[in-house]
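Every protein chain of the complex appears in place save one, which is left out.
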Amino acid sequence: MTEGLRTEEFQVNMGPHHPSTHGVCRFILTMDGEVIVRAEPVIGYLHRSLEKICENRTYAQCIPVMDRFEYCTSMCCNEVFALAVEKLAGIEVPEYAEYLRVIMMELNRIASHMIWYGTTALDLGAITPFLYSFREREDILDMFEMTCGQRLTYNYIRIGGVSKDIPPEFIPKCKEFLATIDHKIDDYERMLTENPIFMVRNKGVGTLSPEMAIAYGVSGPSLRASGIKYDLRRDDPYSIYNRFKFDIPVCHNGDCYDRYIIRIKEMRESAKIVRQALEQLPNAEVNTGKMVKANFKPAKGEVYSRIENSRGEMGVYIQSTGDTKKPLRVKMRGGSYNQLQVMPELVKGVKIADVVAIMASLDIIMPEVDR
Amino acid sequence: MSDDSNNINLTIDGQQVSVPRGTTVLEAARSIRIDIPTFCWHPKLKPAGSCRICYVEIEKARTLMVSCATDVAPDMVVHTASEKVLQGRKAVLEFMLMNHPLDCPTCDKGGECDLQNLTFKHGVDDSRFDFKKYRHIRDKNSTFDDLRIGSEIIRNQNRCILCYKCVRANKDIFGEQDLGAYQRGNITEINTPPGEQVDSLYSGNLVEICPVGALTNTDWRYKIRVWNTQTVDSVCSYCADGCNLTLWKDKQKIYRATSRRNDNIDEGWICDVGRYGYQVPMAEDRLTTPLIKKGDSQVPATWEEALGLISEKFKKIKDERGGVCIGGLISPNLDSLSLHTFSKFFRMVLNSNNVDFRAGYKMLPEKADDLYSKLTSLPFKISDIEKSDLILVLDSDLTKEHPIVNLRVRKAVTQKNASLFALNPITTQTGGIATDEMVYNIGTLHALLNGLCISLIDQNLTQYENARDLKNKLSPNTIEEASRISGIDVARINSLAKAITEVKNISLIAGELLTSSINREQLSGAIINLCLLAGIFDKGQVGVLSQAANSKGAEKLAVMPHLSERSILKIKQIWDKYPDNDGLALDQMIRSSIKEELDSMFIIGSNLMLEYPDGAVVKEGLEKLDFLVVADICETETTQIADVVLPLSTWVEYDSSFVNLESVEQKFKAAIKPVGFSLPAYQIINKIAQGFKTPLFETIDELIPEIKTLLQPDDSQNSFENCAIEYIEEKQNPEFEIPLLITNELHHFGYFTEKSNSLSNFCSEAFLEISPGLAEKLDVKNGSIIRVESEVGKINLPVKISEYIDNDVVRAYRNFSASPVNILQMRKRNIDRVKLTVVEGT
Partner (left out) sequence: MFDFVKTVLIALPKGFYTTFKHLFKKPVTLQYPKEKMPMAPRYRGLHYLEKYEDGSERCVCCGLCASACPADAIYMEPAENEKGERYSEVYEINLLRCIYCGFCEEACPEEAIFLGHEYEFSNDSRDAFIYTKGQMLANRPTKEKPFKKIIRKVRRIF
């Protein structure tokens, strides 16, 4: 090496229109050759000021806005807002409606994980799993469509209950789906779990230590993959989750592969919950709850409600003045934000191709980050 | 602190409250902000207890009590929200909804309906009445049972909950008999007597107080939903009463005006002119760009061109012939900022005192400190009228001139037992409740007042020391002579004199006929004499009521050519200078123009061609001007002959204030943006001043302290001296013998209210009001066309026979540009006299 020549770091812009960034996230990667020295996420491309929009809507009108908060699990978004207002105003939700809510949320979780499964494989170069998972997801969306009329933005779970009863054909269709879902997930596993390429790309990549996970506020499957058994459905039960028996899968390595395993297992657990809910569904009284009216004004106060979403803890903070029909302040918390935050730590020292694998395994979805 | 023994202590919902004896439970609860729902209760009406929704539970009472009609009693324990009360309310609502149609989606009241709100609140969503609802069918083929019961009122009896608020207010407050309840039971309906319509000046209030959608306005009908509108606090821009309004607007359109209750002025009632007057700014033919006269036509121009031309011409006149060759007239219906800026522009920039606002007056005084302005500067409070024991109304048809003062007078007479004496040349509506209505021969008020003074002196009813001395100054100086001239019996004059001396508090109200009379000074002197003799200055108030929304403001802001020493001092104090030339009053401006001494005039917001009480003279005067600038909201007869026409914004388009007849400055807010390229008057004036390189202000905040200084009430006491009063009979041409009065029509004010559709629905064309006796003599019916001819002009008018006029007088209305009645008038004549001929073929 001669005196005058030296290498220098350079910057690579990844995104915002990179297919692996799941929306429009942009990374400014500082590279030393092939190796990443620093990564800086640039966010805000999907900012729609949902919090401010909610502050200018009546409580009932916020629900369809929440649909857009995290569109892979709109049912959970509906639920978290409804839950907050119900807590604030002391509204009782009928048992029947609670069961419908749980069924919908768990089906939605499965659908969300299916998107993740398909896109992760796609990001790593495998197209087939994507087609498989979206085939089953379609069944779930059909069920949502027949219930509430939409396939993505449901506007189904309302303050005080759910908007409509399930149609008669829902239960047979759901039972048929549940009967085959385990075999379908077996299929998924056969394609990826032991696939040598997949394993090489994922094992030992992006290891997230439990300490770092807690420090960055990572939650949900990504946290459980690091060995911490924490699930709001069990640890801070909301709705009627304490009535169901289900396991909380935990892995210990905290790498991309473990995060994959966790999500596959979670799909099975969710199916288990739906099965139990369908069995327990009270047939005697069909009461979907009394929805709040347009001039609904909850008492003065503030409330924070949180639920376990497929991407970690999702929460909504609402402040009410008590004399207006609109919330004074709405703050949303999404799991993806914290997972994006930890990304620069995880990608330090890895190759650029691994960024894609890490990002896919964390299951970041940009609307939830940008709001 | 009031006497505690008169107060009663009671407990409402656990809160202790102490209220005066005679308060109702409802008022006591409201005083501590406990809300009890009501339908039939209104703060200004007597309780009726007909709706039963205001149920409260009173301990030891057998049943639920209606709180609006139950007086408080010592140690009462009241519950307003107990289970029993809520159940009772719910039951009342269920009964009301028994026959109430559920047509809220089509009902205009939806969104602000008391019944809807309460039903929502109490959750009455099911009915146990399974039978069909009773329907008041008007027409089997129509879906709705709407009936037009007035020009602007639509009634839907199905929705009525029979609270009788409209009937009660119409009768008790407005003194009208044209609305009542017919039939009984659930087929009761609110209706007019057969063949009549609810067309009184106050009819819009009935809609406003209706708790449901039974009475609705045509102007608001099916236009917009109430929740899509925004409200703006405003003030009425028509008469000088200064009622507070709420304007309901969305984007660039105003949809309605309602009352904004101010207990000092309007008590929550407004007249229909104020209510529908917002439609004038909404007129479709508003001027939107400046126009410049080129050849025979006026062509649109930009502001730069128009202002450039004005500045250039004005500068030229000022440099060559002096600023005194420019005259200025501004409408007193404009806001304080504009009036002040106008005066400032003439006095500071043009160095001239030629500013005036009094377009409709004959023979304006040519000096300051006249008796008339002394009288007008006396303090007057509308709310004090009801404290009076005796009200003396001189030369004023209050209903037409000051509808809200009229309501106070009516309240004082009907509710507070005051006695009312009306001294008018015609029978008036207000006179209907008077103890004695003295209809004197037109033009003889000062003779009558002389008689009254003499009566006071002769009967030794006065404490005034110079009484004997005063008597010698009066002519006629015997009561019999005065009685003969005025046509009022001696006994009536004597009894009025007695009544005046017997009471403790007197309100003396004088109106437009006095102000516009040539004998203004003599009449003012006669009033001063009467006040001195009867001591009215000490035991009551004297109000010579100003006419337009800001007439009082114009007086105070010195928009007059001749100012008192005090005003000149104030002006020197704020501007450091005052032009030392003599100003011209409007009257003189027009004469100077005819003599070609005045070169130019700047007129803002005034249709002088129709307003000036001599059509021929004003036409000649304005046409002889070299350069005429007119700023107005729409095209008028005056803008048509102008060299430059500027588009003016109306009062709903900017923030400013009006000074009402009590000298109270009331601010109003802009509801919409200026229409087209129009500008507020103060901005137009400032832009012209900028052309002189002497802008009047940078921001309007600079003007506010100046206006505040000028509007400050005078601390010094006016001292009054008695005056010599002489009645001289006006010479008259025997050919023209019938006196003609020209005033505002009941539903109109000024020249632009024609542009309001609603007001035009009440009355859209000029007519000649004559008495039944005269009609019989001339053999005419309603609608016959009569040629009205004076010495100087003639005009054809349809006839309307009215009971509110005397045999020897006819009345015409000045508000209709199609019939300019001012061509009948002569500026030097006190009483315009006409002869009437029936036009053949009608």
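Residue numbering begins at 1 within each chain, and the chains themselves are lettered A and B in the order written.
Operating definition for what follows: a contact is a pair of C-beta atoms (placed from the backbone, for glycine too) under 8 Å apart; a residue touches a chain by one contact, two chains touch by 3 or more.
Please read these numbers as outputs of a predicted model, since none were measured by experiment.
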item	value
Which displayed chains the hidden chain touches across the whole complex	A, B
Selected residue (touches chain absent from view) among A:S49, A:T128, A:T180 or A:Q280	A:T128
Candidates B:K44, B:H79, B:K133 or B:R591 - the one touching the absent chain	B:K133
Absent chain, residues of chain A that touch it	57, 60-65, 67-68, 128, 135, 138, 142, 145-150, 153, 155, 163-164, 167, 187, 190-192, 194-196, 199, 294
Residue ranges of chain B at the interface with the undisplayed chain	101-106, 110, 125-127, 132-133, 135, 141-144, 146, 158, 221-225, 227-228
